[in-house]
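This view holds just a subset of the chains, kept in their places.
For clarity, chains are labelled A, B and C in written order, and residue numbers in each chain start from 1.
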Amino acid sequence: MNRLEVTELIISQKLAKGVKWEDVAKAVGQSKEWVTAGCLGQMTFTAEQAKAIGEVLDLPAEAVTQLQVVPYKGSLPTAVPTDPLIYRFYELIMVYGTTIKELIHEEFGDGIMSAIDFSMDISRLPDPKGDRVKIILNGKFLPYKMY
Amino acid sequence: MNRLEVTELIISQKLAKGVKWEDVAKAVGQSKEWVTAGCLGQMTFTAEQAKAIGEVLDLPAEAVTQLQVVPYKGSLPTAVPTDPLIYRFYELIMVYGTTIKELIHEEFGDGIMSAIDFSMDISRLPDPKGDRVKIILNGKFLPYKMY
Amino acid sequence: MNRLEVTELIISQKLAKGVKWEDVAKAVGQSKEWVTAGCLGQMTFTAEQAKAIGEVLDLPAEAVTQLQVVPYKGSLPTAVPTDPLIYRFYELIMVYGTTIKELIHEEFGDGIMSAIDFSMDISRLPDPKGDRVKIILNGKFLPYKMY
C-alpha cells in the first residue's frame, strides 16, 4: 500500500461514512486546510494525528503508518491543470504573476514568499450579489541572502 | 508600437522617474494590484485612466491609446514559471490544488471561484520572527449551471 | 470504485442496454448535453438525479453515490486532442480564437464568456447539400472587475 492508495482509501472512506473535512480536522486538532492537504497526500502527520485520522475514517494500521511518512508532493496529474476550479488559480498566476512579483519586491526587496512557512485560510464571504470565496495566503517573506 | 512594447516602456519610464506602483495607482484612482496588472499588459484602462498613467510616466500618445485596448493576457514566458517568487505560487497549486478544490466544493457545491469578478490585496504583516506577506484572494463563487 | 470507473461502467451499461443519452436525460429531467457531460464524469448530480440514472442503467449503489461527488474535470487524454471530431473544435480555437476575442471585446469590453454559467445545445440542421451540425454556446458575459 503506497501513499496514493492511502489517499484513495481516505477519499472513499470519507464518502462512505459521510464525514466532512472539518470533522477530520477537528479530530486532528489543526486547521481544515492543512489536514485536508495531509489527507490528500501532501503533508506529514505525527503518530498521534495519524491515529486520530485512522479512527475517524476507519483506516487499517498500514495506512496509519503511511500517513507519518513524508510524501512525494504534487497533487495534480498535469503541469497545466484541466480542472476548471484549479485552473482559475493557475490563470491568476499567468495573469497576475508579474504583478505579484512587482508589488512584493517593491515592498520587501528581493526574495520570496515562503510556501513552506505558510498557512492558508479558505472561507465563505456572504454577498447579496452572490457569495464569494475568500482565500488568505500567509507566508513568511524570505530575503535572498547576500554572501 | 504593440502592447508588449508599451509594457516595456512603462517599466523603463517608471525606473527612470523613480515612481512607485502605488503612485501610479493613486493617479488612476484604483488599487495598486489592479493598476499594476494593467500597466503590465493584463487589464484595460478607460481613456481617463490611461491619460493619467501617461502623465505620471510621460508616455507618448500611441501608448496611451494602446492602454485602452483589451490585451492578449498572459504575463509569463513559460508554462511552468522559472522565477522563484512566482514559482512558489505555482507550487501552492501543485501541492494545495486538490485541497482548495475539496474545501470549496464542500462549502459551495460544484462551481468555481471567479478569476474575473475577482480582487486581490497584497500587504505586509509585521512579525517579530520575520515579516510576512499576506495575500487575500477574493472571487465570486460561480455555481455550474444545470440546464 | 473511482469516478473514472463509474464513467466506464456507464458507457458499457448504456451499450449493453441499448439506451440513448436522450433517454438518460429524460429520466434525469435535464438537457441531453448537461446529462451526458455528467455521465462522462464532468458534472455533479443531485441524489435524486443520480438515483434516476442508476435505475436507467442498472448501476450499483456505490456508483450512484459517486455521481453526487464533484469530479476532477477534464475528459481528454492529451492537451491537443487526437480524435478528429474533437480536434476540429480545437482547430476552431487555433484559427478563430483571436477573432472571437476581438468581436466579444468590441461588443462587451474586457471580460470573458463564462464556461460555468453556460449552456450548450447540439442539433441537426437538415440541408439538401448535406445535413449540418448546429451548436449553440450560450454563456454569461463576465466583465473584469475594476477595484
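Definition applied: contacts are C-beta pairs under 8 Å (C-beta built on N, C-alpha and C of every residue); 3 or more make two chains touch, one makes a residue touch a chain.
Keep in mind that this is a model prediction, so the values were computed, not measured.
Peer 1: All chains share one sequence and 3 are in place; how many are there in total?
Peer 2: Altogether, the complex is made of 10 copies.
The rule we apply is simple: only the chains that are shown with their structure count from here on.
Peer 1: Sort the chain contact graph into one of these: line, ring, star, complete or other.
Peer 2: Shape = complete; every chain linked to every other.
Peer 1: Could you please state the distance in Å, as a whole number, between where the Cα atoms of subunit A are centred and where those of subunit B are centred?
Peer 2: Those two chain centres are 23 Å apart.
Peer 1: Determine the centre-to-centre distance between subunit B and subunit C, using the mean Cα coordinates as centres, and give it in whole Å.
Peer 2: Subunit B and subunit C have C-alpha centres separated by 31 Å.
Peer 1: Quick one: report the Å distance separating subunit A from subunit C, using the average Cα coordinate of each chain.
Peer 2: Distance between chain centres: 29 Å.
Peer 1: Can you tell me which residues of subunit B touch two or more of the remaining chains?
Peer 2: In subunit B, residues 33, 98, 101, 105, 111-112, 114, 118, 142 touch at least two other chains, as defined above.
Peer 1: Taking the touch rule as given, give the residues of subunit A at its contact with subunit B in the complex, in rising order.
Peer 2: The touching residues are 20-22, 32-33, 36-37, 40, 42, 73-76, 79-81, 83-86, 88-108, 111-115, 118, 120, 122, 124-125, 127, 129-142.
Peer 1: Under the touch definition given earlier, write down the residues of subunit C that touch subunit A in their complex.
Peer 2: 1-2, 65-66, 69, 72-74, 76, 79, 115-116
Peer 1: Using the touch definition up top, name the residues of subunit B that touch subunit C in the complex.
Peer 2: Subunit B reaches subunit C through residues 30-31, 33-34, 43-44, 70, 72, 98, 101, 105, 109-112, 114, 116-119, 142-147.
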